[in-house]
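As you look at this complex, bear in mind that one protein chain is not there, while each of the others sits in place.
Chain lettering (A, B and C) follows the sequence in which the chains are written, and residue indices restart at 1 in each chain.
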Amino acid sequence: MKKIIAIVGDAKIEKDGPKYQLAYETGKALVEAGFRIQSGGLRGVMEAAFKGAHDAENYSEGSTIAIIPSFDPNDANEYADIAIPTGLDVFRNVIVSNACAVVAIGGGAGTLSEIANAWALKRMIIAFNNVDGWSAKVAGTRMDNRVRYPDIPDDKIYSVSNAQEVVKLLKERLHKYNTFHTSIPKDS
Amino acid sequence: MKKIIAIVGDAKIEKDGPKYQLAYETGKALVEAGFRIQSGGLRGVMEAAFKGAHDAENYSEGSTIAIIPSFDPNDANEYADIAIPTGLDVFRNVIVSNACAVVAIGGGAGTLSEIANAWALKRMIIAFNNVDGWSAKVAGTRMDNRVRYPDIPDDKIYSVSNAQEVVKLLKERLHKYNTFHTSIPKDS
Amino acid sequence: MKKIIAIVGDAKIEKDGPKYQLAYETGKALVEAGFRIQSGGLRGVMEAAFKGAHDAENYSEGSTIAIIPSFDPNDANEYADIAIPTGLDVFRNVIVSNACAVVAIGGGAGTLSEIANAWALKRMIIAFNNVDGWSAKVAGTRMDNRVRYPDIPDDKIYSVSNAQEVVKLLKERLHKYNTFHTSIPKDS
Partner (left out) sequence: MKKIIAIVGDAKIEKDGPKYQLAYETGKALVEAGFRIQSGGLRGVMEAAFKGAHDAENYSEGSTIAIIPSFDPNDANEYADIAIPTGLDVFRNVIVSNACAVVAIGGGAGTLSEIANAWALKRMIIAFNNVDGWSAKVAGTRMDNRVRYPDIPDDKIYSVSNAQEVVKLLKERLHKYNTFHTSIPKDS
């Protein structure tokens, strides 16, 4: 199976602004690097990333997966190839967060919850440091002191400023983030 | 977007038995008819349907979607092209149920909950009448007295005995099942 | 902790009909027997059971727990002491189902999904046999062939016709239904 990378961020952005451009380039670069991409499936960063995926050289139908909050697949943006209408409203953020890795571009409270969930679920996280919103605030930091992977001493939210850095980091490090969440222990 | 049809049923079946054969043929026929298929992504009927999809003439990678109960995409069976590891345990049955239509092949309590959910979510439901389990018990019946679609006076769980009938029914009737669930009204 | 028993059934019923009466008496009898009761928190059987609880001799505020589908606690009926607004829409049925035991009074597709979930979650289930709807159809039967409790050879959905039988069954058998669901095994 191709691995799935989530792209999260602002739901409302200018179509000619830097976040749209970065999301577009990241979506395109990730598909060209052999990944599928997944997002919340609606507008803003979610749409820009899917548009970029469609413009990837090796794009094939099925590269973009929309994890929709409603029960209606028609709520997905026009570049969604596959819509999973979860019906989970804000709970759907957790499913988005559980991709093989999560890339954050700006974002408000919803995006922050996805970053925090991704950390708790032991996923690799990459955050753009050159746009306003939560991605820049948490880029290069750790969400808390837990040791998620003893064999990754410099584990943190990786800080990037362009799509090429995202792909480079995934190639170097994604294979190390190989543990999936099982269950919350009783004492935590 | 290609429409997604769910196939649900027993998780433990004989590989040379009738349920495996029917699930295989249904998965194959649905992909050949232009649909993607979705299931709970594990074994039994879920696996057989995906295997059939892979043997469809027009199969392309991305035709099979596994809605996994755990957070681990590696729990999916070997014929899953796309794994959505929901982490929702039995709650994930609701997401499986919310496909454009649901086809049931046998099944125990889990399958029954999926059929009941699909009914509440206003989805088209098709049930095999020639295998043991819940699909045969409910084939041709209604889950309750609610009028789901006033313009479908004979709305019910459609009864079939082979994959060709499934495809025929979907071609004739799926377009009528065009309403997606919004929210539970306060008085129900 | 007091044990919590769920009461499930039709959301729309006549206030002077047999289902309202049975739900009222069951809610009352369960609180008098030392239990808290839980329901989906809306109308019909859910409301009647809570009204009965309020008329129990030993009623204390906190005896009725409403597991609401929306995010708004004000959606609960007037006899709800504690509202848990889950925001889970139809997914909330699974939480309702996971009480220490589930008592069904009539019901359509939603109730059936709760009975099926309760079976999968290994809960004790009691169904009224003397009202129309799913409770009477499944009373005295089993949802599937799985052995839920090897030490309960006659495990099934217990069939009752009045509130006293519900309490008697719970006193005799509830302590045996002591296993809580952990996770769906990969092969099921």
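Going forward, contacts are C-beta pairs under 8 Å (C-beta built on N, C-alpha and C of every residue); 3 or more make two chains touch, one makes a residue touch a chain.
The shown structure was predicted, so the numbers you read here are calculated from the model rather than taken from an experiment.
Q: With touch defined as in the header, list the contact partners of the absent chain among those displayed.
A: Per the contact definition above, the missing chain touches A, B, C.
Q: Of the residues listed, A:A48, A:A99, A:L112 or A:V131, which one is in contact with the missing chain?
A: Considering all chains, including the one not shown, the answer is A:L112.
Q: Looking at B:L22, B:I37 or B:L88, which residue reaches the missing chain?
A: In the full complex, the listed residue that touches the missing chain is B:L88.
Q: Among the options C:A76, C:I105 or C:A139, which residue touches the chain absent from this view?
A: From the options C:A76, C:I105 or C:A139, the contact with the absent chain belongs to C:A76.
Q: Go through chain B and note every residue touching the omitted chain.
A: Within chain B, the residues touching the omitted chain are 71, 87-91, 182-183.
Q: Residues on chain C that touch the omitted chain in the whole complex?
A: Residues touching the hidden chain, for chain C, are 1-2, 4, 36, 60-62, 65, 67, 70-74, 76, 80-88, 94-95, 98, 100, 121, 180-182.
Q: If the missing chain were put back, which residues of chain A would it touch?
A: On the chain A side, contact with the omitted chain comes from 11-12, 42-44, 69-70, 75, 89-91, 94, 108-110, 112-113, 116-117, 119-121, 133-134, 143-146, 181, 183-184, 186-188.
Going forward, only the chains that are shown with their structure count from here on.
Q: Can you give the whole-Å distance between the Cα centres of chain A and chain C?
A: Centre separation, chain A to chain C: 40 Å.
Q: Compute the distance, rounded to whole Å, between the mean C-alpha positions of chain A and chain B.
A: 29
Q: Which chain B residues reach two or more other chains?
A: 70, 94, 121, 181
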